[in-house]
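All protein chains of the complex are present and in place, except for one that has been dropped.
After this line comes subunit A, so read on.
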């Protein structure tokens, strides 16, 4: 045998099976490329130097692991399919006199060609597109990068190592499979008689119950804290239920329909239904995986992009004005000092306060029991259920009217009430030890509040003509319980926020100047008290500037978004590939069935129609199912996002629908492409 014989055999082997090998190599290239790009981004100093770049890199290094593991699974899955199809050919070679050693050499050459092609082209594309990815990240981070083009050696080596190992393992598993089988088995391995699938009522029922339970959980949980605890429970339930329903439920459903003789023995249903049973048995697990992958992609992309798009919104919730001064003593003389500092610095920069808001508030927490708020610290700390914990703000009605531009009045024993995150549906509200108020709803709401926007628990704003009664009552509670930690709540805080017309850089400068002075001459200066006295009275002041915090705040969201986009892309590629191979397998298996159907008197058109309806069902069942999953997951996701401070439900709805739409479109395109491959296989010698 000449030296070039094995390579030649390997090349023709790949070329002859290009329908299955080309997608495999493409997957290899795609995975290598993604892996390199993500590694490159997480290592590259240019990204690290961007504003917020480091946190993005932190997320991306998580992504490396996910992509690594996912690509291993995907390549193994694909390869097992390829080997199954090739076994007949190998069996023939074996019978024609090639030993298993010879066969191994062919397989080794094939693997070598595939691995080298995948890695070289993948790295090439990776290097080529890494700049584009860098630009994309800089765009997400709202930053700029230079035009220099770099190749990251470390990333290159890491990619080479990782995929070298994967392809070697795949080679070993193929060799093992060929070694352990006999030639006659190799010849036959594709046409092993298949047992008819049996309906498994129990598993189907368990699946239904689990899914129902998960859905019930998803729509009934109201408060975000329980959501956080139960989210993963619900996810696991849905995953298990999806597998059970696709594997057992679908077969059981088909069997049930077959029992109905009138339905089953109809021309349209007869062929489709009986083939569907087998199709679902073979593909149940794959379809469930596709369904779960798509749901994951959708949830991930919609929530991360929602966080990213809504970032500015969330920032505004957190910082209702560009600059916010908060002091926990609403004493005019005391606050006047800080106002003076601000005024001086603004004057120095020739800026004026705009959109100023000013209000005083008393704030404390309590456990809500129906229309009662329990303030007793001992009862609060004894409680394990934090889902009823509420934040209460009491604000003078006068301040409310001034800010909202209204002239609301309340009767004796009445309070204007505004609750965030949940509805308060009672006519009365009792604050334990303080008093009971008739509820008058504040239809217009109120300006957003930092504490409220950062907490997952709901807040209640009470607007009353006079806060001193409440303050006194609170003081009594503090004295009675002797709890030092509770002391902070018995103060009237002063909230002062304003916008500036200048750009953010200048705002940051002004902010830094003011901070220097406020911290250099702190509260002692303002009040004339000693440091001990200040600590004793729990006095504090905070001054915040949105511009100075923006990067820190948004880079988290950007990191999520970048990771979501990249993983979403990888998962979609995986789902597409699995779908493609499913179609191809089906195609080969349907080939012979086609012939028989034609011989017993079905027209080509009828066969095509029947096959089409089955393929459509198989293909779109996961999409529809994941759409339903998404729908039920929506309340959970929206509450989870609340934890991150995203309150804009409308945005979430739009983004979710948008990503589902884009995904569905993509899915249909893939369907059209793969169904063409499918038809070309089944009609190879049948449907001309």
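Just so it is clear, a residue touches a chain if its C-beta (ideal position, glycine included) is under 8 Å from a C-beta of that chain, and two chains touch if they have at least 3 such contacts; residues count from 1.
One rule holds for everything that comes next: contacts and distances are computed from a predicted model.
**Student:** Name the chain not shown, per its UniProt record: "Peptidase M42 family protein", "phosphoenolpyruvate--glycerone phosphotransferase", "Putative ABC transport system ATP-binding protein" or "Response regulator transcription factor"?
**Tutor:** So, among "Peptidase M42 family protein", "phosphoenolpyruvate--glycerone phosphotransferase", "Putative ABC transport system ATP-binding protein" or "Response regulator transcription factor", the name matching the hidden chain's UniProt entry is "Putative ABC transport system ATP-binding protein".
**Student:** Looking at A:180, A:425 or A:599, which makes contact with the chain not pictured?
**Tutor:** For the chain that is not drawn, the touching residue is A:599.
**Student:** With respect to the chain omitted from the figure, which of A:180, A:262 or A:425 is a touching residue?
**Tutor:** For the chain that is not drawn, the touching residue is A:262.
**Student:** If the hidden chain were put back, which of A:104, A:274 or A:675 would touch it?
**Tutor:** Within the whole complex, the residue contacting the unshown chain is A:274.
**Student:** Which parts of subunit A are in contact with the chain that was left out?
**Tutor:** Touch with the absent chain occurs at residues 193-196, 261-262, 265-267, 270, 274-275, 277-278, 593, 595-606.
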